[in-house]
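Left out: one protein chain. Kept in place: all the others.
Letters A, B and C mark the chains as written, and numbering starts fresh at 1 in each.
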Amino acid sequence: MNLIELPFMKSKISLRDFPSAKARREFLEKELEINLENIAKFTFTEEQVKGRNIENLIGATHIPLGIAGPLKILNTKYQILNTYIPLATTEGALVASISRGCKAISGASGACVEVETVGITRGPVFKTAGIAHGQKIKQWIQTHIPLISQITQKTSSHLKFLKADFAIVGRNLFVRFYFDSTDAMGMNMATIATQAIVKLIEQKTQAKCITLAGNFDIDKKPSWLNFISGRGKKVWAEVILPKKVVKEVLKTTPAKIVEVVNTKTHLGSIMSGSLGFNSHFANIIAAIFAATGQDLAHVVEGSLGVTTAEALENGELYFSIYLPDLIVGTVGGGTHLPTQQEALKIMAVSDVLEYCRAVGAAVLAGELSLIASLAEGTLAKAHQKLGRKK
Amino acid sequence: MNLIELPFMKSKISLRDFPSAKARREFLEKELEINLENIAKFTFTEEQVKGRNIENLIGATHIPLGIAGPLKILNTKYQILNTYIPLATTEGALVASISRGCKAISGASGACVEVETVGITRGPVFKTAGIAHGQKIKQWIQTHIPLISQITQKTSSHLKFLKADFAIVGRNLFVRFYFDSTDAMGMNMATIATQAIVKLIEQKTQAKCITLAGNFDIDKKPSWLNFISGRGKKVWAEVILPKKVVKEVLKTTPAKIVEVVNTKTHLGSIMSGSLGFNSHFANIIAAIFAATGQDLAHVVEGSLGVTTAEALENGELYFSIYLPDLIVGTVGGGTHLPTQQEALKIMAVSDVLEYCRAVGAAVLAGELSLIASLAEGTLAKAHQKLGRKK
Amino acid sequence: MNLIELPFMKSKISLRDFPSAKARREFLEKELEINLENIAKFTFTEEQVKGRNIENLIGATHIPLGIAGPLKILNTKYQILNTYIPLATTEGALVASISRGCKAISGASGACVEVETVGITRGPVFKTAGIAHGQKIKQWIQTHIPLISQITQKTSSHLKFLKADFAIVGRNLFVRFYFDSTDAMGMNMATIATQAIVKLIEQKTQAKCITLAGNFDIDKKPSWLNFISGRGKKVWAEVILPKKVVKEVLKTTPAKIVEVVNTKTHLGSIMSGSLGFNSHFANIIAAIFAATGQDLAHVVEGSLGVTTAEALENGELYFSIYLPDLIVGTVGGGTHLPTQQEALKIMAVSDVLEYCRAVGAAVLAGELSLIASLAEGTLAKAHQKLGRKK
Partner (left out) sequence: MNLIELPFMKSKISLRDFPSAKARREFLEKELEINLENIAKFTFTEEQVKGRNIENLIGATHIPLGIAGPLKILNTKYQILNTYIPLATTEGALVASISRGCKAISGASGACVEVETVGITRGPVFKTAGIAHGQKIKQWIQTHIPLISQITQKTSSHLKFLKADFAIVGRNLFVRFYFDSTDAMGMNMATIATQAIVKLIEQKTQAKCITLAGNFDIDKKPSWLNFISGRGKKVWAEVILPKKVVKEVLKTTPAKIVEVVNTKTHLGSIMSGSLGFNSHFANIIAAIFAATGQDLAHVVEGSLGVTTAEALENGELYFSIYLPDLIVGTVGGGTHLPTQQEALKIMAVSDVLEYCRAVGAAVLAGELSLIASLAEGTLAKAHQKLGRKK
């Protein structure tokens, strides 16, 4: 950081006032005596992102993009689908590990995935006169769901009101509205709809909204509410692996995998007071999210969930993952950007449900492979290899 | 996804076998009948990332990069430093909001930041004969700290063993080793050192290591253990804002900010069973992490923490944030990549502690600004503006 | 404990085989060379408790019983009710403190209390073939609610089936059945009904019940599920205190009470990773539960909940408590025993809802008084007084 006040600071010019990314870069290069030639290279246009994805643009960050797969997934009619998984990451060994998981799953009968739409949530909090008043407003909302649905639809034809949950404590009424935002992640739409709903509630009751977003939503923070009730999409994925695949691809045994899952992901997370009963959901989620234009802060919610493993009586391995809180879209946000669009095309998903199925299967693959490494004690070996490069 | 099995899948060729990113792209383009011309553009070389940051490279993801600041930060000698904050994001309004926070803080006396090194952790779990045996191994470790320190240093001269915590349950001994990894994030180094330590422990006691990483570490998952004990760095940041700055820059009052902080970030998060008692730490953390080459899965841990606000007797606003679990480095990982290097140069930080100070101040700025928007009810308005663009 | 094996142990006689409490006492007195003359005194008959409340009876434990009140409570028609609160405890100062809270509340307009029946829960867990099978069984249950209601009613006319919640993870389907058990606590009835429901589910689907009680109930353990969804009864209580009452009865100010509530019960519990955002709900709950024959293990769930306080614009103090997880009954369990029956008569409650209202008001009184002591720094003084006696 710069000890002496920079000339700029005295000038009272705001970065916002510059006409272009180039102008901002040139200013920074001069001000800080640095060179920003790499940041200057990007594939979107300023027009594409201005007032939509970013302000004070200066260029782009380039994150290495790798590819895993093909990954065999069964659709709901038990037809075999295949997909590639684009992964933007700087963590060595991650793509290789997910690839190995894909190979194991595809070498068996493929991943079975279930997706349930819980809905994106927005949650205002109202200041009430007291508990009875809070109950009354709650009842007013509960008896005016059709009206609230109408108002929602007026704000966006792509948004459908689903339901409302409540928590009353003292003079505070916390509400949690759920919306189906189809293929969009939906946080923006949900906020605009909630604004309209709140206006109505304030008019019709004596409630005063403290804030549109009262953390009973609860967005981009880990929480038991989202773990238990779900948020966005709930995704489950599972695979049954023959002993032979476990041995040849994963270099270990079903029994060892079960031991690591139970000891590490269940008991270890219990002893840590965690909400992530898994080995590394966040790694896979982060890499797919970065590649496909999701909101990276939602990696937080994607880290919640549970891995299970069982050694079946016939010697096969049952392995599963559960993501209760997956917040994604295939339109809106960063999904329209050129490199992100291309990544989505690699996945060849036709809507957000297919996207979730692919994400679920990829998390299954990544989780399976790391657990296998941990069971065999090869984690450090992989890191050592990487270490030598550095 | 593709219903019919693609030709590739039959060919049993692995993506690993292709000689270059270009070859992989061309293969995918043909196989999937798509065009990957944007992904093809990147500023690092294949050599730079191969065997270090990624496998199966096909190109790069471009994330828009914006800039906030200047942000006034006081150093430990109460000298004024100034920094710019590079932010890679696709979430409209985020950079503008952080910029407004920077303006408020810089319009007051600047951000005070404290950083404490807790250390990166790696946590093996051992299978023991029973509780007494677990206690014995624990005692062995506790009485051999100098030896463990030596072994650690042998694996890397940049790594210093700090301490060990323990949890015994049944036949399982969970250990949590803390290391100071200086300017590196350190997870790799810690893993390699732990491997060496575990080898020693297995030789000297009857313990059998189930896995090097038993989730008592606990890495990339939200957890009370990290919240309470800290992990990586603990960072606190605070600012005192005159009423005038609150009014002119943030368009609200100290009382309203206090109400939103107490009702939303404390009570709302309480009602949600959250570990994030803040409004959007994750947004700011994710944007800085993406810009500067941090591991994006560590956004999860960066979402933990607490915001506080108090209306002081003289009418000023006291505002603070606390990050108990910040996992970052200024060397290693993705920090060496060209655009990430340039972003770090924009910040002009000389080591990881300065980097943490800048991150803490940026989170303070972003948090302050969003809380102010929520207090004034302008959140939906901002989203509506963005909405019109889409 | 006894190092040498006692004669009894060799004899292979079981304590169950003794014909009476007296015989067991005499045996223990001889075996252990002790005198059990006080335990020998009790007011129930052996016939009353045998096969119902206890096995291997030897007598009774006498817990000192005190009284607080009268406590003014408003009923739902805002009529003034008055009640005394019986408190069985050995913790000095507790009854005095609750009494002071009663005085403050009764000196103001009285406690407003709201009660919501969530229902007692029992939660079997089924082993399924996989995720799709789990979903199928869940759907079967959801589409057979009328049948499940009928079966429930067959097992007890006092039990009404309310609803079912679900959690699927891997091959496990966790169910949470809610029942209204009217004036009984209902755990036994719910278990018997669940047994019948489970038998039906196993017959109609391929599910195999692992256990009737799979901890998704979740009984006698602190949990976010019960905090968020509620269990048994949700109870809210509140009071508005004039500044004068706060000063004269509680010896402090609204501002100080607000500071302690926010700093201790919210922020302090946040920093501790707690589910109890209060000062001592458990003390008051334990004392009433012991006095009135509730299951003492349910004190655990009664410790959950939140205290709030606000300094109103007119200078008055708003104070509230929220109990999301109160598990009680006025018939069954220990409520029929002579001293417990008399305690219930002191409360003069006509059903379980009235009982909950009294409990809520008592918790409000106890919480208010302790928070006031903490605000004034008189806690240690009270303990010192007690200390001198010991």
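Everything below uses one rule, namely that contacts are C-beta pairs under 8 Å (C-beta built on N, C-alpha and C of every residue); 3 or more make two chains touch, one makes a residue touch a chain.
Everything numeric here is computed off the predicted structure, so don't read it as measured data.
S.K.: What are the shown chains in contact with the chain that isn't displayed?
M.R.: A, B, C
S.K.: Write down which of C:C209, C:V245, C:L326 or C:V352 is the residue touching the left-out chain.
M.R.: Reading the full complex, the residue touching the unseen chain is C:C209.
S.K.: Thinking of the whole complex, not just what is shown, which of C:I54, C:I151 or C:L200 touches the missing chain?
M.R.: For the chain that is not drawn, the touching residue is C:I54.
S.K.: Using the document's contact rule, name the residues of chain B that touch the chain not shown here.
M.R.: Touching the chain left out of view, chain B contributes residues 112, 114, 130-132, 135, 167-172, 224-225, 227-229, 236-238, 240, 273, 306, 308-310, 318, 320, 322.
S.K.: When the complex is taken as a whole, what residues of chain A touch the one chain not shown?
M.R.: Those residues of chain A that touch the unshown chain are 224, 227-228, 262, 266-267, 269-273, 275, 277, 306, 308.
Simple rule for what comes next: only the chains that are shown with their structure count from here on.
S.K.: Taking each chain's centre as its mean C-alpha position, how far apart are chain A and chain C in Å?
M.R.: One centre to the other, that is 39 Å.
S.K.: Quick one: report the Å distance separating chain A from chain B, using the average Cα coordinate of each chain.
M.R.: That gives a centre separation of 16 Å.
S.K.: List, in ascending order, every residue of chain B touching at least 2 other chains.
M.R.: 224, 227-228, 267, 269, 271-273, 275
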